[in-house]
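Only a single protein chain was left out; the remaining protein chains are all shown in position.
Order as written gives the chain letters A, B and C; numbering starts at 1 within each chain.
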Amino acid sequence: MIKTGAQYRDDMERMKPSIYMMGEKVENYQKDPRFRSSFNLVALNHDICFDEKYRDLAVCHEPLVDEPVRRFTHKLQTTQEDSLKKAQLTRQVCRHHICGWCMSNSLCILWTLTHDIDRKYGTEYHQRFKEFAGFLMKNDYDCFWAMMNPKGDRSLKLDQQKQGSPGVKIVRKDKKGIVVRGAKVSNSYATCSLYTFAVPCTALTEGEKDYAVAFAVPSDEKGVHFIVRPAPNRDSSAPDHDMENPIGSEIGIVEGTVIFDDVFVPWERVFMCGEWDMAQQLPLLFSNIHRQSKCACLAGHSDLVCGVASLVADVNGTSRIGHIREKITQLMIEAEVAYGCSLGAAMEGSLHPGGIFIPSTAITNAGVTYIKKLTGEQIQLLHDVSGGIICTMPVEADYRNPVTKKWMDAYLFGSSKYTTEERLRALYLAQEIASSKFTGYFIGWGVNAAGSPAACDIFVRSHYDLKASVSVAREWAGIKEKKRPSQKANSER
Amino acid sequence: MIKTGAQYRDDMERMKPSIYMMGEKVENYQKDPRFRSSFNLVALNHDICFDEKYRDLAVCHEPLVDEPVRRFTHKLQTTQEDSLKKAQLTRQVCRHHICGWCMSNSLCILWTLTHDIDRKYGTEYHQRFKEFAGFLMKNDYDCFWAMMNPKGDRSLKLDQQKQGSPGVKIVRKDKKGIVVRGAKVSNSYATCSLYTFAVPCTALTEGEKDYAVAFAVPSDEKGVHFIVRPAPNRDSSAPDHDMENPIGSEIGIVEGTVIFDDVFVPWERVFMCGEWDMAQQLPLLFSNIHRQSKCACLAGHSDLVCGVASLVADVNGTSRIGHIREKITQLMIEAEVAYGCSLGAAMEGSLHPGGIFIPSTAITNAGVTYIKKLTGEQIQLLHDVSGGIICTMPVEADYRNPVTKKWMDAYLFGSSKYTTEERLRALYLAQEIASSKFTGYFIGWGVNAAGSPAACDIFVRSHYDLKASVSVAREWAGIKEKKRPSQKANSER
Amino acid sequence: MIKTGAQYRDDMERMKPSIYMMGEKVENYQKDPRFRSSFNLVALNHDICFDEKYRDLAVCHEPLVDEPVRRFTHKLQTTQEDSLKKAQLTRQVCRHHICGWCMSNSLCILWTLTHDIDRKYGTEYHQRFKEFAGFLMKNDYDCFWAMMNPKGDRSLKLDQQKQGSPGVKIVRKDKKGIVVRGAKVSNSYATCSLYTFAVPCTALTEGEKDYAVAFAVPSDEKGVHFIVRPAPNRDSSAPDHDMENPIGSEIGIVEGTVIFDDVFVPWERVFMCGEWDMAQQLPLLFSNIHRQSKCACLAGHSDLVCGVASLVADVNGTSRIGHIREKITQLMIEAEVAYGCSLGAAMEGSLHPGGIFIPSTAITNAGVTYIKKLTGEQIQLLHDVSGGIICTMPVEADYRNPVTKKWMDAYLFGSSKYTTEERLRALYLAQEIASSKFTGYFIGWGVNAAGSPAACDIFVRSHYDLKASVSVAREWAGIKEKKRPSQKANSER
Partner (left out) sequence: MIKTGAQYRDDMERMKPSIYMMGEKVENYQKDPRFRSSFNLVALNHDICFDEKYRDLAVCHEPLVDEPVRRFTHKLQTTQEDSLKKAQLTRQVCRHHICGWCMSNSLCILWTLTHDIDRKYGTEYHQRFKEFAGFLMKNDYDCFWAMMNPKGDRSLKLDQQKQGSPGVKIVRKDKKGIVVRGAKVSNSYATCSLYTFAVPCTALTEGEKDYAVAFAVPSDEKGVHFIVRPAPNRDSSAPDHDMENPIGSEIGIVEGTVIFDDVFVPWERVFMCGEWDMAQQLPLLFSNIHRQSKCACLAGHSDLVCGVASLVADVNGTSRIGHIREKITQLMIEAEVAYGCSLGAAMEGSLHPGGIFIPSTAITNAGVTYIKKLTGEQIQLLHDVSGGIICTMPVEADYRNPVTKKWMDAYLFGSSKYTTEERLRALYLAQEIASSKFTGYFIGWGVNAAGSPAACDIFVRSHYDLKASVSVAREWAGIKEKKRPSQKANSER
């Protein structure tokens, strides 16, 4: 049963997680204004299912439970069409709401991982996972995804670190379940869901087998603690913000660190436990399934920057100037290229034996690394199109003070198609995106969310069909293939 | 009936076109060595249909004639699948043979154009075109595409030029047909086919209505003259070229100017005649149907450069050096992004009422302009990876002279995985692509074939859904849409 | 007499300007914490003159007053050496303190402008200006520079605007002086000095002659009002900031709008009054004198980003990874190229008849537009090198809470060369630059301060010696120069 945003909020009411924010323990976080924008965004991702503008893409039937589910959250993507519709929905939503929280990708990853572990080791993770996934779907529960380890000293393995133990590891096992300890960082939406998944984030060695663990726990389980930072929403030092932070006042994403302080997990929610050689599957599945979403997501962000740039040019009366038009066109090109790659990746996808449709790793990662590397430049273009005024103009509160409003109306007008207030509104929006606390998050979601550009480059290198291209070169050059097992250029990091 | 390369050559034997090359009239061009590489390439595009490596993609059934046809040449693309398979075949072939001569795109364009003219004007062009297309298909005849006008003085319309009359225009009409006069430039494969299509290349005004003409003529029709330049194949000043020009020695594309010196065309081969307001359809249809091919084509060219760079790095023993690997990865990314866009454009395509499947104009042009702008840099990267030696080393003839061969063997070896000759072969191949007469054509096919980057930018600008992006910006900014008919930023050049 | 920072603060004590900030009138701004960082920065620019690390460059002798002056503030640049030393000092200071407030550039601009007006019109502005400049020098008074007009509707001239009157104009003249009305925007350091300069910012037409006015007034003159926004310093919503905003806690730049509400200016401080045809000198002199500084300034900013990226890579233990090293090298290259151009511009400079040394307009603007267009990408690189953690990690206050500090120490350590606190300090610094309110200002100072990239491009186009390059092309092509007055490609916008 798909729940509305209001029903999601009701579900969250009963949670009593251990949360720390800005140096203090948070009580009654459901009412704390610093969480408001994040709850709003999750609720919005429920509500789009009841909004005719999105419904056709946002809602779909899921055979596992034989019910309609939210595509972003619970769809097991088993066909090319699933993959395409996800991309379409992602661009559309991210253009508007920044993020669609596409956690169905996690279900697909764990579905495939548990399938493969069972096939190799005769374990029963897959059935367990099916049941847990069905449970989430039937209750329309969100579930956030804790994957990223703190890295510690990167020249050392997890089990060789000297200053501590980054990552989450199994410290005990018994008949009922396991006990885990450690931390996960860079967790978007931490505290915003009833359940928390944790999974490995890199390939592991045998010595690191205790870190080969995947599981789910209620977010208020004993021993689970969150250190969360507020989304870049209201800047509380300013008295009024209807115009100045329109996006952040409404929606946002808390970012958190999760501590597992000897947390017990019963076997029915353990999905990997010691199969260290299978851990490499996780970054691989992440690299195609989740980055295909990221590719469409950043197309949407490019659309947003493009739309804002175009609106600002219009209020400034500069939209016909050649270089302004070229810069806006550049943003269009970037949006379309990223989106094209997200769709194209679906076209070259293939079905995994476990049933999940896997988009092309090479196209996905090429598209994502292309657009990730442009996120800073896009902000620069928005400054360029908007002018220095987005860093220097009087703030909204000055426009609400009649003394200064009079001057602002007299001097800060722009194109005669707009009122001064309309011009200011457009400039404040540009300011929020390009010159506010929001800016850094916006760039960060581009550059590092779903993996760094360098990580994407590595997956292009390892999945591009270099052999085919070199064969053509050898054929033209008249150089025969070597018998020797050379040509490993593309298999190394 | 699909014909082999040999059968294609047989067909061409009977032609007696009027050809000028390098200052002289050419007799018996079928035997002239300067045409050899071009005939080879066309023949190859026949022969791949009999090669198991390509056949599944290269041959398909065409309902119009209820026969198998060559996909590149005669397939009317009516489904998304057609569009995708064309893209796949294009990358694969262009990676290897530079060009697949995808003239089925022209058939699709004329199919759609004639359909639309008839619908508006009640004319009968479409039926005529169907018959002519069926005739080409049944005989497996190639047909080259003369579209580009000489531009004359670009600040003046075609009918206002003072120094002459660039473009092809109707000079007479009667019951039997029309007489046309003028020139078309930048015609790849001119002289390599039995028939020649000519069509407008830009939107026209009423005063230019005589230039609104589309037709086909036999390539040796009276009054048709070709001024052709040889493909960059053998450099005749050098004695021996097995190693030095491996690509150009085999395949190439003659480029020609076609003169229509009062040529009569009977009505059955006239497909547009004066409908000046419909001429704008041509660049538009070209921009999506043909550039989707170009996008995949340049992915293939990127593959070729990548394969050569990788082979050269291997023979030089530098393939594990960080910056070399990054540069080769960059080429991979570029190939995958362009290919992703070609596939993605198919995904967002739609069916034209005339029956042709039209890929997304915005994605196609974004992908194409992206990769076109990188063609020079790709050549720079190949110089960078290969080293200065590709411009300075002894030529092949020196390697055939025992005196100098001895020194070359002693000093010019590379990685121990390869013989000196193998290293030289790889370097000569890199030289052909990056530092020979071939280089300029290779860049030219990238930058200007199928339209300049600026032309592609314009189509992104006019087809990107700017309204949607600006709506989002307006909504966040709290600025209502205006009633006034403003917001035309995207409809102008 | 060069004053210390403390003496500067003493001077400011007596000011009683009319200031509005965040919706309210500000009383006793000398004590208001929101002005603290800006006063600090100005004071620092005094104190470097007493710091042996900077003194040799920062202090110099000024013949006009035959006294030592602060180079940044009061040096009339009359030799190539002046121009070079200014560039050296600028990079060094901006690498560290973001901004050196190089207002001596304004003195040079007004020196030259008044000289030229007098020569043409026989006026006496130059002598007046000399006296006023000497007065500033002798008292070591800072003086901020109000140049930028609000643009209004950009398709209309200043005197044709319909919604109001952007820009500052003369409304009355009499024997004693003039009365001015209007506004200037984007004024860095507004309110931080005893005096305020105002000058035109674009070429003017005869109809706009009332806007051709340059003058100085005490910053607390009757009728002068400031609407100022605080520098991005403390984010008051957070309890503690020693680690999180190290730069903004110390230094900053208030940005303000200045309203001239019928302000009287006596003739001795009027430096231009109606000579509309001379207004074009201002953007031109600004484009070389001030942008040469900007070029070195942004080299310094690139150094800062490079230093932070390198430090973060070191605390993360990633400084030997190939792609990290390449990215840091890229930042080095950008810093050196911008700095090289700033120095190179001095080398190709020339002496204006009025005595000021003018650096090369073409080199200056080429260097500046190069580095301006990279400011967004530099922030992206810092995200890339630092990792997602700079947007997601616990805040400083969490590190001061013993409960969460324990976990942070246990899990958030990095390279064993550093303590966890040291690592956090480095990451917080990266966060301030790349993901805080500071970020937008930092990009803004890059993109738009001292003129937009497009403005710089125009000055390259108008000052590059295109005639020489085209002559070479003509000579090789064998095309004679035309007599006709063509070839104006570079003289238009």
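In the analysis below, a contact is a pair of C-beta atoms (placed from the backbone, for glycine too) under 8 Å apart; a residue touches a chain by one contact, two chains touch by 3 or more.
Since the model is a prediction, treat every value here as computed from it, not as a measurement.
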* **Omitted chain's touching partners, listed by label** => A, B, C
* Structure fact -> Out of B:Thr361, B:Thr375 or B:Ser462, the sole contact with the unshown chain comes from B:Thr375
* For the chain that's not shown, point to the residue among B:Thr90, B:Ser106 or B:Asn187 touching it. => B:Asn187
* Thinking of the whole complex, not just what is shown, which of B:Met15, B:Val65, B:Ala203 or B:Met393 touches the missing chain? -> B:Met393
* Of the residues listed, C:Val185, C:Ala198, C:Val254 or C:Ala362, which one is in contact with the missing chain? -> C:Ala362
* To do: Could you tell which one of C:Asp303, C:Asp384 or C:Asp398 touches the chain left off the display?
  => C:Asp303
* Contact footprint on chain A, counting only the chain that is left out -> 322-323, 325-326
* In chain B, positions touching the absent partner -> 20-25, 148, 150-155, 162-166, 182-183, 185-188, 225, 227, 229, 235-240, 255-257, 259, 261, 316-318, 323-324, 373-381, 383-384, 387-395, 397-398, 400-401, 403-404, 407-416, 420, 431, 434-437, 439-441, 443-449, 452-454, 457
* Absent chain, residues of chain C that touch it -> 84, 95-96, 242-243, 246-247, 303-304, 306-308, 310-311, 313-314, 319-320, 325-326, 328-329, 332-337, 339-348, 360, 362-363, 365-367, 369-370, 417-418, 422, 425-426, 428-429, 457, 460-461, 464, 466, 468-479, 482, 484, 486-487, 489, 492
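Here is the rule we go by: only the chains that are shown with their structure count from here on.
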* Measuring centre to centre with C-alpha atoms, which chain is farthest from chain C? -> B
* Report the chain closest to the protein's overall CA mean, measuring from each chain's own CA mean. => A
* Asked: Which chains are joined by the largest number of contacting C-beta pairs?
  -> A-C
* Turn needed to bring chain A onto chain C - CA fit, degrees, nearest 5 -> 180
* Intercentroid distance (Cα basis), chain B paired with chain A, Å -> 40
* Computed distance of Cα centres, chain C from chain A, in Å -> 37
* Structure fact -> Here the gap between chain B and chain C, centre to centre from mean Cα coordinates and rounded to Å, is 50
* Structure fact -> Multi-chain touching residues of chain B, meaning two or more other chains, are 325-326
